[in-house]
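Left out: one protein chain. Kept in place: all the others.
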Amino acid sequence: MEGNPTGCVGLADYLGWDWKSKAGLPIVNVPGCPVQPDNFMETVLYLLYQVAGLAPMIPLDAQLRPTWLFGSTVHDGCDRAGSYEQGDFATRYGSPKCIVKLGCWGPVVNCNVPKRGWMAGIGGCPNVGGICIGCTMPGFPDKFMPFMDEPPGAKLSSSAIGIYGQAIRALRSMTNATVNKEPKWRHSRAELTTGYHSNSY
Amino acid sequence: MEGNPTGCVGLADYLGWDWKSKAGLPIVNVPGCPVQPDNFMETVLYLLYQVAGLAPMIPLDAQLRPTWLFGSTVHDGCDRAGSYEQGDFATRYGSPKCIVKLGCWGPVVNCNVPKRGWMAGIGGCPNVGGICIGCTMPGFPDKFMPFMDEPPGAKLSSSAIGIYGQAIRALRSMTNATVNKEPKWRHSRAELTTGYHSNSY
Amino acid sequence: MATITASRAEEDAQKSQLVEMNWDPITRIVGSLGIFTKIDFGKRKVAECHSTSSIFRGYSIFMKGKDPRDAHFITSRICGICGDNHATCATYAQNMAFGVRPPAMAEWIVNLGEAAEYMFDHNIFQDNLVGVDFCEKMVKETNPGVWEKAEKTRAPHEELHGYRTIGDIMKALNPFTGAFYIEALQVSRMTREMFCLMEGRHVHPSTLYPGGVGTVPTVQLFTDYIVRLMKYVEFMKKVVPLHDDLFDFFYEALPGYEEVGRRRILLGCWGSFNNPDVCDYTYAKMTDWGRGMYVTPGVIVDGKLVTTDLVDINLNIRILLGSSYYDDWQNAQTFVQKDPLGNPVDQRHPWNQSTFPKPQKRDFKEKYTWVMSPRWYDKRTGDYLALDTGGGPIARFWATALAGIVDIGYIKATGHSVKIYLPKTTSKPEVEFEWHIPKWSNAIERDRARTYFQAYAAAAALYFAEQALAELHAGRTRTWNDFKVPEEAIGCGFHEAVRGVLSHHVVIRDHKIANYHPYPPTPWNANPRDCYGTPGPYEDAVQNTPIFEENGPDKFKGIDIMRAVRSFDPCLPCGVHMYLGNGKVLETHHSPMFGAVPQAG
Partner (left out) sequence: MATITASRAEEDAQKSQLVEMNWDPITRIVGSLGIFTKIDFGKRKVAECHSTSSIFRGYSIFMKGKDPRDAHFITSRICGICGDNHATCATYAQNMAFGVRPPAMAEWIVNLGEAAEYMFDHNIFQDNLVGVDFCEKMVKETNPGVWEKAEKTRAPHEELHGYRTIGDIMKALNPFTGAFYIEALQVSRMTREMFCLMEGRHVHPSTLYPGGVGTVPTVQLFTDYIVRLMKYVEFMKKVVPLHDDLFDFFYEALPGYEEVGRRRILLGCWGSFNNPDVCDYTYAKMTDWGRGMYVTPGVIVDGKLVTTDLVDINLNIRILLGSSYYDDWQNAQTFVQKDPLGNPVDQRHPWNQSTFPKPQKRDFKEKYTWVMSPRWYDKRTGDYLALDTGGGPIARFWATALAGIVDIGYIKATGHSVKIYLPKTTSKPEVEFEWHIPKWSNAIERDRARTYFQAYAAAAALYFAEQALAELHAGRTRTWNDFKVPEEAIGCGFHEAVRGVLSHHVVIRDHKIANYHPYPPTPWNANPRDCYGTPGPYEDAVQNTPIFEENGPDKFKGIDIMRAVRSFDPCLPCGVHMYLGNGKVLETHHSPMFGAVPQAG
């Protein structure tokens, strides 16, 4: 978080992204704020299988997230995408339509929550009317704020819905790549680079 | 069903679509083959509220289906619509993409199953890889067969994904209106008009 | 020819003692099964029984001319209880007709779905319907002496299931209030979720297709299944000893109870759970891949395994008339002269059947039901055997045990028994159960086998899940192979519906369905006297049933007859109407509502 006086970082930022345990296990990130409970337990179970020799090395993406959980975007699994596709966007919260113009970052965020629901298939984010604020992404929260504005990438693609699908997907993956990057102040160095200045307040 | 020697019909076809009980209650159809269990119990509960004077007349569409359950299409609530919108269609069953080209009637079928799931948010139809065969529709099954061919309306709109959203929606509602009509042989008259001829077999 | 059960003339007891009692309908599901009996209260036995069905559907008629790819979608709708068994069996027949072999992953997914179906349906039927016939309230009303004994009898396996006496078990079975009744009902939600994970929807699957499945195989899919499965495995460690205690007690408390629902050992099992390593769906290799199934197909006559060969099983199916409301098709079109191996196919075989409905008045001396009489021709003796399914599990166990083929770690068929190994779970250690071939084919053993088969299905699912995960980890995630519908073809599918044998036979001409005949378990069990006078299994089993109930005709509940019929799992029995012969209603009750206020009707 920009301005954070503690400069706290995640485990991979601290130990290094290519850190491996003595048993050869990498750091596994199961992101989400909070993490979807079944995503977490399922990852633990996978690692138990792996340790027992019943599964190969856990498949992770470049951000060390399990690929089967974080391989698709929120939009890919969102049951409101039908309204997106029809160019039929919500203009106020509480509408059952696609809320991308109200701040939802779904099209560029890697997360399975709308598809899986939050608990026993109940709840979630854009599928139940909550804008996706990107909490599974390395760039969270700074790159997604202010949350309630339409994301710049989404603005482009939601007005470009007339363009051929291939083009849209290319556009998406660019934006997706951007928010999958770490903010510059996440590192294990001693100096504090979040923009916090103790004398500024 | 075409060719059915029994000529069986639904309650509204038999009693008449404007039939009312002595208490002024209409026939309420909760379609689905089978009906989604929560949809059924929820409708019963609504009617109990209504009978107790705690709710107004149950809101029904022209097919006597509760509007809050059957007001949207399968596609409107499908978490694979994002792939439809990107023109990225599955070419074989088992793909996580939109299966409209494999026979899914979702875009023109009124049903909340992909949104609600089948049991405790688990299962469903196109959301889990099963083509929608239109089992909540008056035209079911005849107007949707053969099931595994791409629906003619969908073929049109899935290739027309480049067209402006408004146009697509207009196209949809036409097809949607068609399949919401009864097959001609559903009636309460004595003669059998399903196309069955006892001497033909 | 020849009747195969010991023939029994209608005995003429004292007129005052012979009371006609009818249960119609005996099920809530399409089929409207009715059991018409005459009971000899003098000799305390059933003198005569007819099984009837008052409904006609017409599936084999309106399937004609349809696209063959639609077969599994349409035939799933035959049944609101075991629709998925029909859909699965139809895809087996389609695969053969279209010449397509699904990827292994698809077979594991189907096997996991069908295993969940067995776990679900046997559980809810056994513990929420059969159980009511054995609960405190029912036993108190029908056999007060047995109830007194039950209260005093310690349960041998108390340490495994937690109930001190047999009476405590019976109390736990009381509908809506019994602890075990409630627990079983909750478990049934979980198994249905397992089913929906694999096949999309219950009871008509959305994700089954010829050539494979539409389900997307992921770590999440199998994890979600396995976490529920492990809870079921733990539940089984309680359920099996609980039912053993209950059923053993009945033999002890009511000497001679083995005669209830007993009939000659004539069991059919068409096999379940295809093995993708060997199953290529070709008719030519059906003998081999049939024997590769994880429940072995077989026909058991008087305790001997006559065959395990699906080709043999297939060719000797005969559909007889005699007491059914149809015209004969002996001289109608012959669709299949020879099977793909060159064997001749009988005109009374499902491939060649034509359906000519002929509605008429019910007459027990003539025609009295819409059910035909499926028989299995025993070429050794020339008998047309009225095989029953025993409600499914007893036949599956018997065939699997005698064949001695299945050996997958969690399950081992020994030639005389079946061992089931359940691993450690949250709060219970690992357990090995062993199903032994019983002395009788009767009500109690049909019910006992059902419980053991729940454990069998769970054990098999553990194996299937491991195999599926291995495929997934190896990156083989394809679930469907493409095919073309041939201009002309035939196909057959063999499966086990929850309550017994299921076959689908299809003939394709001009890319369309020319003939289609599904044979689910109920026609095998509920059929009437055939043209040779051989009664169907229900008729046969009920006619042999002695009456242990202590009530006379006035308060008669017919509990022994109900236990006999229910042991066959006639879909989901729910409504029971009881009439006195002279047309007066004696009593009406709905067994799942037993304990609630009885309703006249």
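Letters are used for the chains, namely A, B and C, taken in the order the chains are written, and counting of residues starts over at 1 for each.
Note that in this section a contact is a pair of C-beta atoms (placed from the backbone, for glycine too) under 8 Å apart; a residue touches a chain by one contact, two chains touch by 3 or more.
It should be emphasised that the depicted structure is a prediction, and the values quoted were computed from it without experimental measurement.
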item	value
Hidden-chain contact residue, picked from the options A:G10, A:P26, A:G71 or A:P96	A:P96
Residues from chain B at the interface with the omitted partner, ascending	38, 42, 45-46, 49, 54-56, 66, 68-69, 112, 116
Touch residues of chain A, complete complex, unshown partner	1-6, 33-34, 92-96, 99, 113, 117-120, 122-125, 128-133, 135, 141, 145-148, 194, 196, 201
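Just so we're on the same page, only the chains that are shown with their structure count from here on.
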item	value
Whole-Å gap separating chain A and chain C, where each centre is the average of the chain's CA atoms	49
Distance between the centres, which are taken as Cα means, of chain C and chain B, whole angstrom	32
Distance between the centres, which are taken as Cα means, of chain B and chain A, whole angstrom	35
Sequence positions of chain C contacting 2 or more other chains	224
Residues of chain B touching at least two other chains	96, 117, 120, 122
